[in-house]
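The complex appears here minus one protein chain, its other protein chains still in place.
For subunit A:
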Amino acid sequence: MEQEAPAGWEFFDSVDFPTDHIGDPMGRPRVRHVVTAVVVGHEGAAWLPRLSESLWALNPRPDRLIAVDTGSTDETAELLAAMPGVEPVVSVSARTGFGMAVARGLEAHGFAPIPSAVGPYGDDGHMPVVEWLWLLHDDCAPAPKALEKLLLQATNSPNTGVWGPKLRLWPRDRELLEVGVTTSLGGRRDTGIENGELDQGQHDQPRNVLAVSSAGMLVRRDVWEALHGFDPRLPMFRDDIDFGWRASRAGYQVGVAPDAVIYHAQAAATGERSLAGTRRHAYQLDRAHAYYTVLANAPGKLLPLLILRFLFGTVLRSIWFLIGKTPSGAVDEWTALLGTLLAGGWTQARKDRRHLDQVPYDSIKGLFSRSVHALRHNLEETTGTISERIREAWADEPEEQVVTTARRAKSTARVAVGQPRWRRQLIRRPFLGAWVVLAIGALVAARDLIGSGVLRSNLLLPAHESLSALWHAAASAPPGVTPPAWLAQLWAFSTVMFGPGGATNLLLLGAVPLAGLAAWALLRAFVVDRVARAWGASAYGLAVFTNGAISQGRLGTCVAAIVLPLLGAAVHTIARRRRVVVQGSWRAAWFAGICLAVLVAFTPALGLLVAIILVFGGVLGLGWRRQGRQLVFSVVLGLLLVLPWTIELIRHPSKLGQEAGGPPTAAVGPGNSLQHLLTGTPIGAPAPWWFAVPLILVALVSLLRESRQRYELLGWFAALAGLAGTLVASRLGGGSGPLMFMMTAGWIITVTVAWDSVGKSTELIVQGVLGIVLLTTVVTAGFWLVRGADGPLWRGPAQDLPAYLVSSQDPPDNDSILVVRKAPGGQMRFSLVKDGGPRMGSLEAAPTAAQTKPITDVLATLGGGGSGEEGRQLAGLAIDYVYLPGPVDPTLQSTLDSLPGLTRASANDGDASWLVDRSKIEGKTPLVDQTHSVWRILGLIGWLIALVFCLPTVRRTVAVPHGTHARRDPR
């Protein structure tokens, strides 16, 4: 706080300069105002000189100035004593509340005496006298005309007993703090002023309000005495609102005079001055006083509703605090509510205030803030908090921030001035442009896959019909079978992304832009050149296409492509060396664990490879210190979060070769082709393998550079690990689509880092090499746009049965249909279709051979000609229809035709269908799912804990009113 300018009017606006006249424009008889001002000071040495100055400049000045010092340890008392015309300073203990201090000061010196009717300038005896009490804080400074304007308003509307000024920010800012204050019945203090709102005269209408701040509050003496001053139970927070509310109830209006300006330093609210040891309890105190104020003053008929509302609000806020990892906040909430409700003395206060009620509640109802406003404020505050925390999320290192900003500034230095705005934007944000191209391109590439129906391929079963079906499938499987873990995660994603079908569309068709976005988030951490970053992110997105993950409908690889960079970003946050004492980040470790859990669920092989790399890299590279432990922790967490699935993977290691979609995905890989193996392009991918060759060559060339080799070697390490994993997987008979994707990703990172370092170079060779890279990417992108939808992926109905059979699976029929497929001379393959047919995860959670044995037996006998009993046996298995899709095996068809108990039903062209007579046999289906409720609940708890721990911490924000005076907690 600068200490210049002890005197001199230039401190104030010239318009604030006092005039020497309190005139009444209405021409009413003059009134003589006698003002007693009370200043309460506490550790206010920093602000008191300015208050002194403004009191000197004040005109008219208060007739008596009383100063109260509440046990300050600095020179507050001396500064108070130096104020113009001050009475001897009254000293009270540090635990005295504001209202009590004012009362003590008045006790010591009394109100200003009414001057003699006969003065030196004539006889004023006919003038009526009004006595006022003016309350001032030590960290406020009234403008010279403040008191004049207040008194002018008081003259104009004599019915108003309490006046308040307009509070603006110290020292002479235009930022508005308060123009009157009100409360909602929920207890929320509401000033009606936006945060940071500037005073442009928008509130300059004198009006009635519920209450005014105690800083600059002008109270008529009879009002003060009738109301017995401030409630001693409210030493801070809400004392002003309570006072104003009581005044309103008693029929004294409360007004605000916006012409009167007082600058306020908000020393307590901004934390420049501590709340004298109350910080820890400030939140609790605030809530408790809010409840007390409302309970003591609200009309009796509303009380039950209000208490319910308090309870509801407390529950919500407690949950918010628990999610935000601040359980003490929840404790504060409950102690405040219960303490006030059970022992707060509000019943006594109600009794005391009963005599006040002169005005019915309905006539002051308009003064309260509406609950909607409170809700809106809460929402704004919450979203504000969240966005602020997210901004903080990965940037919690101040000293590196500077470097980054400087480097970033350097990288944007080339931005051409004088270019059109959009071109400047494009140069400044090349990824934005690239991403828009990718997003539009995704729509163009998927042009044939947009429409009604569901996405299907031989590697992708139809998505579930509804969220509830997916929720059921996520934890249900035949006994002894573990449902795949990715269903639960897909369910969680579907809840926010338009259901299972929408989520599948988004993940598959939007995989390129989404993966690009995720890669951009990773590259931001260590790639400075924006063009390099944009190229890297776009090439990464296109790699999902060249891998064939989209056109083959491999959901697992698509999700892995999106999650992998996020995991990389989290690991980067943990593992990088920082110039701070505490290395690593536990929050990033939790996030890495979540990402790894997704990888293990969707692409077990890739998850395993990444887990091994993290554990060994963590322990060997970073040591068994904080960072290494964090990496190991994230791996353990990732394996725990998908728990029954982890056990399943250990018991059946062959499932490591599958990705989300079931056993057919195990066929994806390089096969016997060396070039496909070395270029990371699975057989069946839409792009030819040699598209990857320039990328690999450039990645090799980039190893020639000298600087920043760590990241390039890491990229190569990822590529080689993916290559080794692919080799192992394909030689053991597993699929390796995601592993081959990791190879491509590694090369892209290498090239991006190299580009970042040499991008500014003007050497012809460098430019040529980068040109080759760019050209390859552009060609690949063109290929993607044209051939993006070529492949096994198609959009069609979720079931290939006639409509009546599809609908018969729904309640009330709940029919089950035995679909039998038999190639001539081959084995019969069958599937029992019920509850919507085979959906995602059905292959992984297929019933065991023992469970399908009853059906297998019946069909096997039928295949051998049948014994005539099969009709009854099928009915006994609760099978309603038998369906043979074309081409129909004629022998089986004639066997079924002649089978007693079966009647031909209508079928699609080329197919055949029979209705099983179940009129006499109740039947019991052999395939009954078992719901793993325990795992589901454990999983939900685990994921909630993990999510809470990777979310930022919520801080208790104490809404300290701007006018709050600093003083100690009396308790």
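In this text, contacts are C-beta pairs under 8 Å (C-beta built on N, C-alpha and C of every residue); 3 or more make two chains touch, one makes a residue touch a chain; residues count from 1.
The definition used in the following text is that contacts and distances are computed from a predicted model.
Participant: Hey, which one's the missing chain according to UniProt: "Xanthine dehydrogenase family protein molybdopterin-binding subunit", "FeS cluster assembly protein SufB", "Secreted protein" or "ABC transporter permease"?
Facilitator: Matching the unshown chain against "Xanthine dehydrogenase family protein molybdopterin-binding subunit", "FeS cluster assembly protein SufB", "Secreted protein" or "ABC transporter permease" yields "Secreted protein".
Participant: Of the residues A:Ser328, A:Ser468, A:Thr848 or A:Gln930, I need the one that contacts the missing chain.
Facilitator: Considering all chains, including the one not shown, the answer is A:Thr848.
Participant: Which of A:Pro128, A:Pro360 or A:Gly671 touches the chain that is not shown?
Facilitator: Here the residue in touch with the unshown chain is A:Gly671.
Participant: Looking at the whole complex, which of A:Val129, A:Leu198, A:Ile612 or A:Leu700 touches the chain that is not displayed?
Facilitator: Within the whole complex, the residue contacting the unshown chain is A:Leu700.
Participant: Across the whole complex, list the residues on subunit A that are touched by the chain not included here.
Facilitator: Touch set of subunit A with respect to the missing chain: 456, 458, 461-462, 481, 652, 654-655, 657, 662-664, 666-667, 669-672, 674, 677-678, 700, 703-706, 709, 713, 716, 720, 723-724, 727, 730-735, 799-801, 819-821, 827-831, 833, 837-838, 842-844, 846-849, 851-853, 855-857, 859-861, 863-869, 885, 890-891, 894-895, 897-900, 903.
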